[in-house]
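A short write-up of the structure that comes next.
For this depiction, one protein chain was excluded, whereas all remaining protein chains were kept in their positions.
Our next item is chain A:
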Amino acid sequence: MSKEYEHLFKFVLAGDSGVGKTSILFRITDDTFTETHITIGIEFKIKTVYIEGKPIKLQIWDTAGEKRFRVHNSHYRGCHGVIIVYDVTDQRSFENVPSWIEDIRRYANENVIKIIIGNKNDLVSQKVVDPFLAQEFADSLDIPFKEISAKQSINIEEAFISLVKLCINRIEETSLKKTQSPEKNNCIIN
């Protein structure tokens, strides 16, 4: 008997309106591109990826980026990873990344895994966010960083695969710690 999937991971896409969260979702799940969709409220799609031959099911939640939709935050509950997206052609969307990280700190699990993604990297002539500055900022928070293009399908698969691997490593680390500390384990059970 084989499982339908080895792991189920819930990811949330966060970031300002118009940075391309929905485009990223459509690219990773349907391998299509859209720049005409506006997310109102919360929507999600399912995607199965294979890591070392094992099926991993992803539930990817897409959120409205407009600030007044942030009153609703239950979608962060129980999520394993958050993808914070900014637009490399929009300096303000990058400057708002700390604000999204603050939301995550407030509403998501303490140990949620984060990744910062700069989208629209195909628009070379309009690019304004310095990638070295972004890398430096991400490093200061110990968060992985990648520049991608949903339109050109550049680096997206790599970004999600790295996020999935981080989640798997987290689970394996947790299991290992429990195995190495039988007394603590017993104590927890009691």
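The rule is simple: a residue touches a chain if its C-beta (ideal position, glycine included) is under 8 Å from a C-beta of that chain, and two chains touch if they have at least 3 such contacts; residues count from 1.
Following the convention adopted for this analysis, contacts and distances are computed from a predicted model.
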- Complex minus one chain; that chain's UniProt name from "cysteine desulfurase", "Vacuolar fusion protein MON1 homolog", "RabGAP/TBC domain-containing protein" or "Exosome complex component RRP45" is "RabGAP/TBC domain-containing protein"
- In the full complex, which of A:74, A:111, A:125 or A:179 touches the chain missing from this view? A:74
- Which of these touches the unseen chain: A:5, A:44 or A:107? A:44
- Using the touch definition up top, pick the residue from A:12, A:28 or A:64 that touches the left-out chain. A:64
- Query: Of the residues in chain A, which ones touch the absent chain?
  - Reply: 17-18, 35-46, 59, 64, 66, 68-69, 71-72, 74
